[in-house]
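Shown here: the complex without one of its protein chains, the others still in place.
Chain lettering (A, B and C) follows the sequence in which the chains are written, and residue indices restart at 1 in each chain.
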Amino acid sequence: MKPLNIGMVGYGFMGRTHSNGYSQANHFFPCEYKPVLKAVCARNKDKAQAFADTWGYESVETDWRELLKRDDIDAIDVCTPNNLHKEISIAAAEAGKMVLCEKPLAMNQTDGEAMCQAVEKAGVKNMVWYNYRRVPAVTLAKQLIDEGRLGQIFHYRANFLQDWTINADVPQGGAATWRLDAEAAGSGVTGDLLAHCIDTALWLNGQIKDVSAMTETFVKERMHSETGKKEPVKIDDACSFLCHFDNGSLGLFESTRYARGHKALYTFEINGENASIRWDLHDLHRLEYFDHNDDSIVRGWRSVHVSDGDQPYMGNWWVPGLNIGYEHTFIHQVADFLKSLETGEQMHPSFRDALETQKVCDAVLDSAAQRVWKEV
Amino acid sequence: MKPLNIGMVGYGFMGRTHSNGYSQANHFFPCEYKPVLKAVCARNKDKAQAFADTWGYESVETDWRELLKRDDIDAIDVCTPNNLHKEISIAAAEAGKMVLCEKPLAMNQTDGEAMCQAVEKAGVKNMVWYNYRRVPAVTLAKQLIDEGRLGQIFHYRANFLQDWTINADVPQGGAATWRLDAEAAGSGVTGDLLAHCIDTALWLNGQIKDVSAMTETFVKERMHSETGKKEPVKIDDACSFLCHFDNGSLGLFESTRYARGHKALYTFEINGENASIRWDLHDLHRLEYFDHNDDSIVRGWRSVHVSDGDQPYMGNWWVPGLNIGYEHTFIHQVADFLKSLETGEQMHPSFRDALETQKVCDAVLDSAAQRVWKEV
Amino acid sequence: MKPLNIGMVGYGFMGRTHSNGYSQANHFFPCEYKPVLKAVCARNKDKAQAFADTWGYESVETDWRELLKRDDIDAIDVCTPNNLHKEISIAAAEAGKMVLCEKPLAMNQTDGEAMCQAVEKAGVKNMVWYNYRRVPAVTLAKQLIDEGRLGQIFHYRANFLQDWTINADVPQGGAATWRLDAEAAGSGVTGDLLAHCIDTALWLNGQIKDVSAMTETFVKERMHSETGKKEPVKIDDACSFLCHFDNGSLGLFESTRYARGHKALYTFEINGENASIRWDLHDLHRLEYFDHNDDSIVRGWRSVHVSDGDQPYMGNWWVPGLNIGYEHTFIHQVADFLKSLETGEQMHPSFRDALETQKVCDAVLDSAAQRVWKEV
Partner (left out) sequence: MKPLNIGMVGYGFMGRTHSNGYSQANHFFPCEYKPVLKAVCARNKDKAQAFADTWGYESVETDWRELLKRDDIDAIDVCTPNNLHKEISIAAAEAGKMVLCEKPLAMNQTDGEAMCQAVEKAGVKNMVWYNYRRVPAVTLAKQLIDEGRLGQIFHYRANFLQDWTINADVPQGGAATWRLDAEAAGSGVTGDLLAHCIDTALWLNGQIKDVSAMTETFVKERMHSETGKKEPVKIDDACSFLCHFDNGSLGLFESTRYARGHKALYTFEINGENASIRWDLHDLHRLEYFDHNDDSIVRGWRSVHVSDGDQPYMGNWWVPGLNIGYEHTFIHQVADFLKSLETGEQMHPSFRDALETQKVCDAVLDSAAQRVWKEV
């Protein structure tokens, strides 16, 4: 068993999902490498220590620059708000550490490009936590597409719908709500939610050529946790866009935090000449599949309960019919990363992969601001 | 176009569904014969006349015996409460009329046997309105079974769940609630609802060998519309039973009017060696189908939207994707009856077919009363 | 009973749905007026006669101008391909006939405006067959919105997905496939399918301000039924658009005939501050409803089976739990039109209402052609 010594920066929601991934991967996926939780780093020492106690981190740091200096750390996991991804990732690469960065990669394409160059120049392993690629049903979708079952693709549509910011009393800024603060988050739903939809789309359906987008900020001012005053809201509450893919298919994407009744409804549907696929995160263990080759009188959407041993990742879990959940996507990503260390193959999504998503996000925001079609 | 002159006895809910069937059949199903609404018969002349005006009956009668004497009537449609089926049907047969009788056939097996003998002796066309056989999805289920797609059958389960009598203020007796009065209805859910489940089951899965049943009457007394007083309730509010089919499969049936949340949820599911089927009346246009021969990674229950031209009856309706509803089962039954007049073939379900259902109902009620297994 | 004498032009799919509406309305909805099927008009006399025989039209005409001259006709029903709507409707109005025109109203806004002026100048009753307003679940949605249950609206999304033209061997032109011929249809999915989505949206959510659209023609050439040769396809196979509504909400619309697995899937979803609603035509008897005021631990989307007596139109049909289908929307529209004759109130959607939909369609097609946002 070879150790992979982890130093994590941040300890929020994503800090928990990643820590769980490190703890669980080797219980289910036999790997030569095994993560060792060496240190967690955060400005508030008490909170960092409490987190370390819960998850079994061996030590805490309060300055990420100190963490980077430590010889006993192999990989830096960047779980901070978006505005810190660039600086920490580049410094980590320069320190020769592997870099595992939360999504979105960067605040914008320029920053993202600099981050790619840094990891590539340093030759360090890198990946971005676009975890939804590793929902078994989504991985199965990729497999079906790669097998050519869909034929020519006509349509790709995706959305990511939430409703948690309808209440105008939700503040912006601070630990729980930095995603509403443009300073920390860069953008609103575009970088937070649509970025997931775009990453999956590029993976499943190839490059996007051009976009026409529309954004909206429904609540114009919110109390800022740091200033204690009402401040203008500068992020996008909702964003939708039309697009063309390189393969000739049409795309339709939407994201919002104002869709009453949806907690975290990420869905996509792909319509091909011969078959169609759809999936949604609220029932993430099911893949809906329509095969036009089925005998016509009994043709219909199949609700595939993805829990069998021959379906992606599921052979390592329980028995048919028994579901796994959200957190397992991170366990899979850790396991796949560990395997990439064994095989020496490039892990995906890499920084470079994530930069493609960043480009689309930038084009979307530009298109919305200027009310014109934008090439990606 | 040859006329089929109809004389209907009764004008309640079933009077409407049948009248609609007669009015609509030839609009959608080209037939040599065409129903002509000659007369409707009911004790209350005003109500009968109003019904005749709405549906276009040419005349009204107030005594069904007079109706039977008329030469201009070919077929008697018996839409009365259950306790009148026997007398009217036998008299109609003896008068040489075709007899189209509402379900259940009779108050019990003995009466049913007498009715069968009457129509058979008279050699008159006969049928019973077990309309659910002619939901396109149900007819499709029959077709799939007949094609041998399911293989050996292991399980058949069905239920019919309603919730309209939970309120203890619902009375018994009278035009709207005669189904709660044992005098008029014979039994409660057994004859009203389970009879439908049993008819379908015998059609799809063959004979039932033996049963073990349980009945319950939750509300023990209800106001009687005729006496104006609280009277003991003598019908079964709920009934469920276990059974063995001749083909070796196990059956499980349940019916109740105390299943809060279900208006008229008739469902069945059949599990075979190679495939399974399920259906429910609340979404009657869908057949759920599972085919074990599907490629394992994309195997799942298919939700078949039964609205295509190659699915039963649907080629005569609209275009794919557009639903028909409940009333169409009666239109189909009329159309099939008209065709049987052309071809001379026996229409199903006949009185004799319906007697088989009656036998099972009797065994079920006996089993429940005696708390023993009963042979059918 | 007052007669409403109908003269119908055309006898295709819509000719059947309208004729059924006329035949059935008075069976279920007590009205002072009653349609009388006086004449059907089509160039092919034999086919017209066969249609008349099926539905009980008293006579046939082969020239619609002759039909307009007849004194025994009160209302002209225009069921022709789109390119004839204008001429016939205007002439009918000028002849003092009521005009009941299939949707979309016209080939474009200019024609539509002329048609509005004609019926208004003549002072004749008029309506357009946007039938989906009268699906009981859709009417219920309108009622819930009018009661203010949703609060401020944030999002409206709708799509209409079909898959019947994926096969490149489907021809254009002719009786069955005139919808693929720009000459006869004007546009493709925009006028055929999106027009339905837009009519409902304007009714439920108010005016649309501006649009950004994208269209595509996947199959560039198809055999033309009239020339017998491959001809360029000039209609839109797919169309999607972003928009802003006057009430500040964002809209997203999509339509295509290349969505494998969907026969006629018209869906919409409306997200309000306090509640959300969604509906789809494949299960047209259900309204999905989410109410944020529900107790949080049991809050969830409700699947409302719209079949109770207190839900729109359903009190006139069967009993709770029993579905009606697609054709009933036309029966409801006829019944409501008959009632409007009694009350003297304006029937909706009128020509003027339908013109608003036409304006949006034109803006959508212009936006797609020019790749710019267009004001409506």
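Assume contacts are C-beta pairs under 8 Å (C-beta built on N, C-alpha and C of every residue); 3 or more make two chains touch, one makes a residue touch a chain.
In this text the structure is predicted, and so the values were computed from the model without any measurement.
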item: Contact residue for the chain not shown (choose from C:L67, C:I88, C:V124 or C:L144); value: C:L144
item: Option from C:V304, C:V319 or C:V372 whose C-beta touches the chain left out; value: C:V304
item: Omitted-chain contact residue, chosen from A:A114, A:L322 or A:A369; value: A:L322
item: Residue among A:T17, A:T165 or A:S367 that touches the chain left out of view; value: A:T17
item: Residue numbers in chain A that touch the chain omitted from display; value: 13, 16-17, 19-20, 23-24, 26-27, 30, 54-55, 162, 164, 262-265, 281-286, 305, 307-308, 317-328
item: Residues from chain C at the interface with the omitted partner, ascending; value: 140, 143-144, 286-287, 289, 291, 294, 296-305, 308, 310-311
item: Interface residues of chain B (partner: the chain not displayed); value: 154-155, 157, 161, 163, 166, 212-214, 216, 218, 238, 240-242, 244, 248, 250, 252, 254, 256, 258-261, 271-276, 290, 292, 301, 371-373
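FYI, only the chains that are shown with their structure count from here on.
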item: Core chain by centroid distance, with centroids computed from Cα atoms only; value: C
item: Fitted rotation between chain B and its twin chain C in degrees, CA, nearest 5; value: 180
item: CA centroid of chain A to CA centroid of chain C, Å; value: 42
item: Separation of chain B from chain C, taking each centre as the mean of its C-alpha atoms, in whole Å; value: 36
item: Where chain A and chain B are represented by their mean Cα positions, the distance between them in whole Å; value: 55
item: Per-residue multi-chain contacts in chain C, two or more chains; value: none
